[in-house]
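Questions regarding the structure given below will be posed in turn.
Here the complex is missing one protein chain, while the rest keep their positions.
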Amino acid sequence: MKMNDITVRIGGQAGDGSLATGEILSKYFRRIGFYVATDKDFPSRIRGGHTSYAIRGSKKRIFSLDDRIDVLLAFDEDSILLHMDELESGGVVIFDSSRKDLEIKREDVRKVKIPLANIARKELGLEIIKNTMALGVLSKLFSLDSNIMRQTIRDSYKTKSEKIIEENLLAYEKGLEYSKDIEPMEGYVIEGDKVAPDTLLLMGNEAIGLGALAAGCRFIAAYPITPASDVLEFLSRHLPEKGGVAIQAESEIAAVNMAIGAGYAGLRSMAVTSGPGFDLKTEGIGLASMIEQPVVILDAQRAGPSTGLPTKTEQSDINHAVYGGHGDKARIVIAPGNVEEAFYFTFEAFNLAERFQVPVIILSDELISWNKQVVKRFDLDKLKVDRGKLELNPVSNEREFPRYDFQEDGISFRTIPGVEKGIHLETGDEHDVYGHITENASNRVKMMDKRMKKIQVMKNELFPSVVQGEGDVAVIGMGSTMGPILEALERIPREIKFIRIRTLFPFLDDVALHLKDVKIAFVVEQNYLGQLEDLVKLNTGFRNTVGIRKYDGRSFRPGIIERRIREVMGW
Amino acid sequence: MKMNDITVRIGGQAGDGSLATGEILSKYFRRIGFYVATDKDFPSRIRGGHTSYAIRGSKKRIFSLDDRIDVLLAFDEDSILLHMDELESGGVVIFDSSRKDLEIKREDVRKVKIPLANIARKELGLEIIKNTMALGVLSKLFSLDSNIMRQTIRDSYKTKSEKIIEENLLAYEKGLEYSKDIEPMEGYVIEGDKVAPDTLLLMGNEAIGLGALAAGCRFIAAYPITPASDVLEFLSRHLPEKGGVAIQAESEIAAVNMAIGAGYAGLRSMAVTSGPGFDLKTEGIGLASMIEQPVVILDAQRAGPSTGLPTKTEQSDINHAVYGGHGDKARIVIAPGNVEEAFYFTFEAFNLAERFQVPVIILSDELISWNKQVVKRFDLDKLKVDRGKLELNPVSNEREFPRYDFQEDGISFRTIPGVEKGIHLETGDEHDVYGHITENASNRVKMMDKRMKKIQVMKNELFPSVVQGEGDVAVIGMGSTMGPILEALERIPREIKFIRIRTLFPFLDDVALHLKDVKIAFVVEQNYLGQLEDLVKLNTGFRNTVGIRKYDGRSFRPGIIERRIREVMGW
Amino acid sequence: MVNISLYDRETPTWCPGCGDYGVLTALKRAAANLGLDPAKTVLVTGIGCSSKINSYFYSYGIHTIHGRAAAVATGIKLSNPELEVIIAGGDGDAYAIGTEHLVHIARRNLDVAYIVMNNQIYGLTKGQVSPTSEEGFVTITTPYGSYEKPVNGPLLALASGATFIARGFSGDIVQLTQIIEEAIRHRGFALVDVLSPCVTWNKINTYDWYKANSYQLKDHDPGDRNRAFQILQDDKFALGIIYKKEEKTFEEKVYRKYVHLPLKQLEVDRSIETIYEEFR
Partner (left out) sequence: MVNISLYDRETPTWCPGCGDYGVLTALKRAAANLGLDPAKTVLVTGIGCSSKINSYFYSYGIHTIHGRAAAVATGIKLSNPELEVIIAGGDGDAYAIGTEHLVHIARRNLDVAYIVMNNQIYGLTKGQVSPTSEEGFVTITTPYGSYEKPVNGPLLALASGATFIARGFSGDIVQLTQIIEEAIRHRGFALVDVLSPCVTWNKINTYDWYKANSYQLKDHDPGDRNRAFQILQDDKFALGIIYKKEEKTFEEKVYRKYVHLPLKQLEVDRSIETIYEEFR
């Protein structure tokens, strides 16, 4: 049936350990040489409420879930109610029947009922360990390599006590034991090379944190917010080792202004947030733009507006990232499409910020931020730090350094406090070349021209679109929709050109070129208003677009895209 | 030479009384039945620095200054340096030679030098009164009606002491006396009907304040900021008389949230600000949009980004007004083009806010906010208050009122605290019909659809564009550029269609219709990036636009527009 | 007396054992004791676990944005002083992102009660350091311990001009009910800081820890402002009413010279002719 491509959804009440089990399973997949994609679904509350975690493992390079799941591991009734429909015909549901027995209606799937919790409680004295037991059942069903699984369990708990490791290993054995009479699934083959290649399994937020570290970012200020907090948390752990500072600020306004201060003082700095906090950073980003201050901002988008659905994904901050804030401003907005790009884009964001002396906004979304993918170990040798026109030994005879001197490319030399002969002012008021406030009209025009010129100059150095395929039908997407789009297109045996936009501001000219011979373009995005579609229309003049949009907070599945394209095209 | 259309620029150091003199002169113009347009130019500091005030009076209905001035009343040397070029050939410069004599180079203008300050000090014992003396000189030069002028002076100081009134009247007589040998200007006729019609002379900010009062707004919260503070100041004086509340909040964030609270509690409420403060209101406006809360926000635009040029005009917050804030949001953005519209739009803003239960943003600019124009007494009888679906006597048997019930037009019935049977929740989280938080996917879709539907529904009730003229060449503008555009077009004896856009979000379909047979459209706007032009392109698909932009903080003059059109068209 | 079930709404989704249950119960009891009319009461909250309390308490409720509840409440109360307006939220909401509004609502002496459920942690966002966390406190964002002295919310409110300051404990619902009742009854701004353990993320400041680190105020004169300042600097948490003073409320001052426009009267005096003179 399905060769080396399997999706397992683990569902239960928060506290049932669905997430922990999923983590182990995804690690296992990586270790046998699979690629991984995951999707968390949990409510914005701390305990209780249905939580589920879908993990897909595949020998093929994947970036997102498939339409359907092969295994439903259900710790509670809700899992059955909510996810049974998703189960592939011929798949299997493993139901923990401890709390209650349940009649499961579908005839086309296999049903395995085990009172996992009861067994765990009675035989292991610890109910919560039931989740690791379930891994034993899975191992049996899919003939997983139990040695690798044991090692994975061991490693997963290695920051905990030896006791916990032992308990979990025991639970795993119990699971195997209880399923010794269970027949393995037919038609499924889950076989990697059993040798973990030199890869990493990590989520977008971790990749962003690593990218920042690798770029030499030494200052992060943030206020906690879902789904960006992980980056602050990751860097709080790792920055101090590197001589850097991570600070949880009193608000997002404080955070962005601290990051600006740090950048001004010469550290590569960053502030991470999501929608509501991104709104609050608007004024600060404007200051950075006006004083031509490098600073990197992450907006990990979630479903808005306002508090919206805090634990659900969306791509509806595009407009704010591109247009937000009063006045005409230079800025850069880039959007990685997968975990690997999240790393490299973050790395490059710090270079871009310093090279063009502008705020750089990394637009991620909840799905990318939380999706665990397998990536090749990052190649650091290829990554060069470019601090742009940072001048640490100016040889000026002037009493003040001409911080905003007019240069061909609009980019002036920059110094930082502590540098002799670098003394100057910086101000969000309009200013002259020394940074002194002036309201003079012709200076104003020259300074605006200078700052705005950068928008043109930087275009050559930003991330061009990635184009795949040819034809006069195009699909356009950005960010996390990459995964489902790729799979949808695989399923449609026609010529389709996929244009994945990676730079949103300034909008690059390549998109218009790619659209030259295109007759119809489907714009796939995770919002209501079609924010990306409008950007494309405005900047390319191409208007025969069809929006494929989703705004229920849940991520796209390939099938949605596939069906809509077929429907419109009559294919 | 010039019949009943005269522009006087009064310049000096701050403290020289240029503004006060200008106010009296503009009042005089109104009283003789003239229309008026003014433009203030002063630095962002309190004392010192060159300040000037240009007042144009005309029998013709005008909305802005002309290219050149007829009179330069110069209290200091800077006035000569900065504004002499602007003086019409055949015009007159009146120079206060007290501080210093100055050679004034131009031969084609008349020069009147009088040591005003010295005379005032010596003969009136009060130097600052020199400015009123200057009105005497002006009266003589242009044969102004001295009785009307005397009454205007008297009325202008009526809130001060009788002593001050007498001093100023005396100064006026002194001015007349000292200019008794001065010949009146040739070729100028300044003659109104000498009967003040039933008009008012007021600036945009005052019109906005009056509009709010007339609409029954009873709550304003604001944090001071140029050029919006006047509205807070005006309403601080007048709202209490009406049983309302004006509160200077601790910040713009506080202000918008207070206004939202007031709106929630049932008062028509408003928050006024400019660029930096508008940025800070972003999150709050998103909340209002999500909880479907009527609230009116004024953004009186000034030159950005960041602190920019705080006392200079610009139209560069269009993008933020239309696109600002995370998530997909319903809102209304309207832009009055003159002082009269500032009143009526403000009035209507409160109706729109309640009818569609959305935040309404009034986008003014510094020029409109400060420009004094003569308007017909407002016709209150025609203005109807419409509070929309406000339900004060719900007859529900439910324990909670279905505040977000689905209605045909997307607009639910609203109640306010204190109303029996109206109890419900409101939250910026996604919610069900009772306002209770829910993350359910299908509810999410229905609620998004409901809120977004309002964007379509409201389109019919917003301000359509005003179109004047016909032809396949169009000029597009919004806000304060109306005045200079109208005058520019008068000077070009060709068929040109002027489309003045008054609603920016949702963008109305009429603009595309008006552009149907147009071949080229000039988009006039006061910013660098062409924010209005982009809106037009995106929403109409019309792409053959030519931008006429200005971003030095100074307002347009008709000539700039005229020249550019002629140049491009080869006319 | 009203039955407290009048105030029942949704079943809370807080973690079992969360201190906020105690606060909810105390609030309901206080409301019942005072006979609050749900239709004339507004419970205004920010964002956080604690801020969900108006989903569980039956009255008008508005769950706003993080840190801004006090500003929204100011607009509500000023618009209709006849409403009973109660603010509630967490320590992050009130003492970090909301600091500004807390200070200014206190100095205005707006007649509202503000209940801060202080668990010394960020609950809803999963265990980050809070402004009230102790120095050295280890969390996911302070893996090497917090470097900051905690914000002392009640002290801040007192220094800002609040006219009622009290501290309660979710573990003592009887006293907490009294305190909340008093706070609502108080004419002026009342801050109630409630020690309300987060059983999920904060394993240090538990019920037992609070018991061991708090004490009951005895023979204390709440009118003594100097004493209040001292008490609030104690190492241990004083429980009870720490400060109380009658002063004119903001609403009284704002409406001093003018008759308040009753909300129901929606047809207001919209005439502006008398102002026209200014413009002639």
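A few notes on this one:
Note that the chains take the letters A, B and C in the order they are written out, and that residue 1 is the start of every chain.
Assume contacts are C-beta pairs under 8 Å (C-beta built on N, C-alpha and C of every residue); 3 or more make two chains touch, one makes a residue touch a chain.
Quick caveat, the model's predicted, so the values are computed rather than measured.
Shown chains touched by the hidden chain across the complete assembly: A, B, C. Within the full complex, the residue among B:S229, B:T427, B:S480 or B:T545 touching the omitted chain is B:S229.
Per the touch definition above, the residue from C:I140, C:L156, C:I180 or C:I241 contacting the chain not shown is C:L156.
Per the touch definition above, the residue from C:T13, C:T64, C:N80 or C:N109 contacting the chain not shown is C:N109. Contact with the omitted chain, checked across C:Y7, C:F137, C:F237 or C:F250, is made by C:F250.
Across A:H424, A:R500 or A:H514, the residue that sits in touch with the chain not pictured is A:H424. Of the listed positions A:G57, A:G263 or A:P359, the one in contact with the omitted chain in the full complex is A:G263.
Think of the hidden chain as still there; on chain B it touches residues 44-49, 223-226, 229, 232-233, 236-237, 240, 246, 248, 250-252, 276, 306-307.
By the touch rule set out above, chain C reaches the unshown chain at residues 96-97, 99-100, 103-104, 107-109, 131, 144, 147-152, 155-156, 158-161, 225-226, 229-230, 233, 250, 253-254, 256-257. In the full complex, chain A contacts the hidden chain through residues 27, 30-31, 155, 196, 200-202, 206, 210, 213-216, 218-219, 221, 238, 240-245, 247, 249-251, 253-255, 257-267, 269, 283-284, 286-287, 291, 377-378, 380, 385, 387, 390, 392, 399, 416-429, 435-437.
The rule we apply is simple: only the chains that are shown with their structure count from here on.
Looking at B-C alongside A-C, one finds more C-beta pairs in contact between the chains of B-C.
Centroids of chain A and chain B (each the mean of its C-alpha atoms) stand 44 Å apart.
Inter-chain centre distance (chain A to chain C, centres taken as mean C-alpha positions): 37 Å. Counting only residues that touch two or more partner chains, chain B has 283, 286-287, 291, 427-429. For chain C, the set of residues that touch two or more other chains comprises 47, 52, 65.
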